[in-house]
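Missing here: one protein chain of the complex. Every other protein chain is in place.
Let's look at subunit A:
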């Protein structure tokens, strides 16, 4: 299906044609708009609706009774019950929301102090005496949301009940499908296209009309973006696709206004790449730009006076057309006659190749890379150095070094307690120079010796392999490798090597730097005793890495860092500041095990190197008069020159988030349009992102992405056009930055996230809800209906999860925390939403199309459709069953869980366990059909990730902690008693949010100034 349309707003967009083929009426969801939810259960306490959710037929009653494979034990349910009863969700009419003197937190029996905490349950976890289905869901559970009885019966237009199921109902896959009349909670599973369906084709500008108002397709779903005059969501997403007209309206809406840029994202199969506009041959001039605001040519430029003049749609300035860009206009429609040849007037994204010296700060050079590999004990004995070196070697041998054919060069530094440099000029024999002075490091060899073209670098790699016996560590000469790790010094040396030319540095370390510059003390590592302590540990120990990163960014150098360690503590919080400050990415692999994690490191490295697209880049975002740029977040170098952001190196994964601020009333109708029709964009805002950069071949280029969101004065429009992915991403980035900077304790950050969520929903409830629905129901805007569950997921993720009290389940080490926070602050929207609400699919029974490729239908897209993924299921432990097998992907990890009754043969068909670890069999003989399809699914997921390579297999009841510590925490809809307050189940969280909204309603009602906005919203 295409964008999930809101028929009330979009008006004419028909429902997707193929929905009928699915077993479940998918469109039912599509027609649904706003959701309402009764707050109080109508049933008396003690009767639950939840338990009525039918159990999957596959889970036989007997099995359930014998061993409930669930995460929530008896105690959990009890506490839910007790907690709910205490909050007082008994009857909406009686008590719509708690009295102000009884705030949520002060409830007499908060969750955290449940009489029957998880750990001390008298009924042991999984005890057969309390069968899962029998008593838990039997009668104790209070009614929660979505009971049919709570629905508003005559809903206002634009409102829909919770009734539509959230994932397609399939005859053979009844998992989680609601029973008749059983409503479900809004989940990302609901917005997925049906398994095996054709990818949606998303036109950035609908034919013959102004750019759309609805949000683009969800980033985590497959779609084909077509640039029909405006930039596709592949490159740029706005948090709201209708821009509030002025700042007070924006302040009221409370949805963060901003955009998420992934300017160098690779096109999906079937998508056209960004088109080139080559200016190097056309007289050497630059691109057509407005002489007033310097905005670049875009489809919004309107040519007048037979093409002699044009109006800039950003600032409204009337410019004389320079002679080199002169072209007459067609008097009939005002379009330039050369429009068919001038991509910049036709498409939202173009890539100029410039020859004009104005765009060169220095002579552009082909990319230069430096790889720093840890060959100390922490790198050699764990096998990390071997993987790192092999990865680089494989890239070189495959001739896949970015810019390799146009003069790109690579230099390699290895380090233990000293630094080792390799001079690759010699014939066959490389020469090594050791720099033992790591407190004052330097690069001892000249650039022509250090940097080598790929073919020569291969011999250097071989030399390193031999020197450290990387292929056979038992042959290591000269005793055990030194334990000292001079990572900081190695990076300083890399900085010196690249100081004049800029470039990309990849650091691979197996441990904490222990000698020389940037040496770190082991200040943490044990259990984190308090929040203040954790805050201190998340702050860097020394400003060394932050400063170094900033200095490198100034020199147009960016660092990616891979920490793959067996050490319990590597102070990732300090180390990861280096990639963060230099616009790179950081990866942390704890409990590194060469046998299974080798491919992960390899993939991370290979993708990081291969993914480099732009060097020496500078990003500038311009917007229509009335809008200005605010805070930048994401992966770029810290130093900002006024409004230009230095991004030393950008790649396919580079993300930048940018806040937009109002600078008065937004002025539109400045330019007009050149493409669709003279008036097509006339009322639209223009937001343009220009990136001046050097491409891999050493050419200077400017990539320009332009969008034309409409301006609105209707508050509801902002909600209708809100882009969940961008909103979540903006919120997460901001929260992650606050936590990582160490300025806020985590609980404050969590609180801010919850509060912001509640506030957005409150605004919607207050200003956009039809007056008629003045009830106590929880009302969610259709576009943001997943916001609560996303935020809940983030709160329960390793980035923000509170440390469990007294239990090991879900403990997050400071290192993992830091890595997750860095990930959040630099991840793409699709990564963030996946991180927030992991994708869990059932593998033991597959949909009809799942795991199979689909041939092109109707000849488009020519490549056909990718392997279809099974529909995902809610992240709740109640679906776990002995004979089931699940795959869950949270963007950082891919876990495979299987119950005790799963066929070991199937596992062995999927995985090769001969080496003692689970290795995915890929395309091997002897796989059954199911195993082959499962392998295909896993492979498809892995291929779509730049950092994931490996399936962590977590069998039920596994003793290695994979299930307990990695799998179960991902089931975010479950209640986690150990996490105290934040251990809310999904339903509880909605309750919390609802309570806050109602609190606000109570308070804000008295505030007069909001009245005005209410009026504004309904004008």
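Points worth noting:
By definition in this document, contacts are C-beta pairs under 8 Å (C-beta built on N, C-alpha and C of every residue); 3 or more make two chains touch, one makes a residue touch a chain; residues count from 1.
Assume contacts and distances are computed from a predicted model.
One chain of the complex is hidden; its UniProt record names it "Protein transport protein SEC23", one of "Mediator of RNA polymerase II transcription subunit 4", "CCT-beta", "Protein transport protein SEC23" or "Exocyst subunit Exo70 family protein".
The chain that is not drawn here is touched, among residues A:322, A:446, A:543 or A:904, by A:446. When you scan A:246, A:397 or A:437 for touch with the missing chain, the hit is A:437.
Subunit A meets the missing chain through residues 418, 421, 426, 429-437, 440, 442, 444-449, 463, 466-467, 477-478.
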